[in-house]
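As you look at this complex, bear in mind that one protein chain is not there, while each of the others sits in place.
Read from first to last, the chains carry the letters A and B; within each, the first residue is number 1.
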Amino acid sequence: MNEITNTRMNPGIDPSLSIWNWEIPIYLFLGGIVAGMMIISGYFLFKGRTKDVECSCFLVPFISFILLSFGMLALFLDLEHKAYVWRVYTTFKIKSPMSWGSWILILIYPILILNILIRIPDFLSKKLKFLKSISLKINSHPTAIKNIGLVSMIFGALLGIYTGVLLSSLGARPLWNNSTLWILFLLSGLSSAAAFVHLIAKSKYESHLLAKADNVFLSLELIVLVLFLIGLLTSTQVHISAAEFLISGNYAPLFWVFVIGLGIIIPLIIQLYAVNNKIKHQPVAPIMVIIGGLILRFVIVNAGQASHWFNAGMLK
Amino acid sequence: MARFGMVIDTKKCVGCMDCVVACKTENNVPEGFNRDWIVQDARGSFPTVNLEIRSERCNHCDNPPCVYCCPTGASHIHNLGGVVLVDHELCIGCKACIASCPYDARFVHPEGYVDKCTFCIHRVEEGLDPACVSVCPTYCMYFGDLEDPNSEVNKLLNSRKHHAVLPEAGTKPQIFYLE
Partner (left out) sequence: MDNISRRKFLKISATTISAAATLGAVGKITADVNKISGNTTKGLRKIPTFCDICFWKCGVIAYVKDGKLWKLEGNPLDPLSRGRLCPRGTGGVGSHYDPDRLKSPLIRKNNRGKEEWVAVTWDEAFDYIAQKMQDIKSKYGAESIAMFSHGIGGNFLKHTLKAFGTNNFAAPSFAQCRGPRDVGFKLTFGEDVSSPERTDIKNSKCLVLIGYHLGENMHNSQVQEFSEAIKKGASIIVVDPRFSIAASKAKYYLPIKPGTDLALILAWMNVIVNENLYDREYIEKYGFGFEQFKAEISNYTPEWAYPETGIEPDLIRNTAYEMAKYKPATLVHPGRHVTWYGDDTQRSRAIALLNALLGSWGRKGGFYTPVSMDLPDYPYPSYPKPTKPKVDNPDLKYPFAIETVTNGIREATISGNPYPVKGWFVYATNLIHALPNEDETIRAIQNLDLLVVIDVIPSEIAGWADVVLPESIYLERYDDLNVEWFREPFISLRQPVVDSPNDQKPNWWIAKKLAEKLELSEFYPWENIEDYLEYRLSAGGYDFEELKKTGIIKGSPQPIYFETGVPIEFPTPSGKIEFYSLQLAKAGFDPVPKYKKPEEGPPGYFRLLYGRAPVHSFSRTQTNRILMDMYNENEVWINKFIADRLGLKSGDYVKLKNQDGVVSNKIKVKATERIRPDCVYIVHGFGHNSKMLKFAYKKGASDSQLIKRYVIDPLMGGTGMNVNFVTIEMEV
């Protein structure tokens, strides 16, 4: 028998950690999807395929801009000492993913803006005439567009990776403390982004192309998820206990049904049929992927907070 | 350089929480929050029980993830004794440090910044022991320089069996419990 009592009862800490509510998963999700979108649009810009995939190249950056801003807003809402937020930008802490993230976010905005400037949406160009001239200038340098694509891909990848590293660097939470988390979040961001383009692209070609890409991302994501769990299950008791949260614990229903089932496998099957022209493309599949991606963030953030060194049955 | 740490004799500690009460009044810790706390760890079955009582707080780790993860430098290592502190004016309340601490030693102060045990550095700098140490009615807490071979803490560590809490988390905690 092992009986532990602890007199500490700090709000948000006890009985189990709950410092991060909806804001952080939303932020991680939006950050992830924007990362995916940047990689996708960046790739096509870099490849010079702007004509084939107009939505990806010109609408997506604009949507990214909006989604990222919502993400930043969520992040800001989560801060407890809001008036001091500017302190993040008075320093750079090389060991702090949070610091990296803050600076990456700051750099991503100009990249997105450049991207948007390549082809300015009508409503903006009507109001802000001077933008037109900037746009013209960019378009007169094809290598500039290529470079914007490259930078967009790089920073998209950084952003996607960072959302995972943010959690995996927190060694105190065994569920997060896993070297596959960044790949998982990157792939999930990509699959959600691809699903999103697949959903909204007007061109059949583009939609179809992105569905194909999405299938690749989803398959990889599934593999990484399995590796993620195997990694935990073959580690120490604390990590095994953490994995059990997802596999058989409180978060298992959400995890199996919404993340794995409805979020990956079923849309993957639907989209496999669709890309092989067995059925028509269904909007339901990409919607499921996007919701699955969102729930993945919630499950990982919440279960991660609940997972603890003391959960291993040795102490708490 | 000095390296401050605590040594707590679990043989003498009775779990009375005087250390917790003293911290509250000394540091104006708000109602409902604790910088230190008591863990009672009972093993065995009646009547053969072994009970270890620990007065716990931030371990002022030598390898403090809470400092590393902080984006603003609010969490920092003080220039005296390796004490880990939070500068309230720099803290944005992102809570990364809270998530990073395996001991759950930190909390969000109602005023928005993150707070935790300071090793009562304001007292230590005046030549006093931390409040919790100085009130303990069983004299079971010792505070001092772990790098000074002649300090009482070191003598105790050299002469008695001891352990830290959760050393496997790898943060190099600086509070030791005598068995």
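We take it that contacts are C-beta pairs under 8 Å (C-beta built on N, C-alpha and C of every residue); 3 or more make two chains touch, one makes a residue touch a chain.
Just so it is clear, the structure is predicted and the values come from calculations on it, not from any experiment.
Colleague: Just one of B:G44, B:P110 or B:G170 touches the chain that is missing; which is it?
Modeller: If we include the chain that is not displayed, B:G44 is the one touching it.
Colleague: Can you list where chain B touches the absent chain?
Modeller: Missing-chain contacts on chain B: residues 1-2, 11-12, 14-18, 20-22, 24-27, 31-32, 34, 42, 44-47, 49-51, 53, 79-81, 85, 87-88, 118, 120-129, 134-140, 143-145, 148, 151.
Colleague: State which residues belonging to chain A touch the missing partner chain.
Modeller: 1, 3, 5, 7
As a convention for this text, only the chains that are shown with their structure count from here on.
Colleague: Taking the touch rule as given, give the residues of chain A at its contact with chain B in the complex, in rising order.
Modeller: 1-14, 17, 19-20, 78-82, 84-85, 87-88, 90-91, 93, 95-99, 101-102, 166, 169-173, 305, 308-310, 315
Colleague: Would you pull the chain B residues touching chain A in the complex into a rising list?
Modeller: 17, 20, 32-34, 37-45, 56, 65, 68-74, 89-96, 98-102, 104, 106-108, 112-114, 166, 168-170
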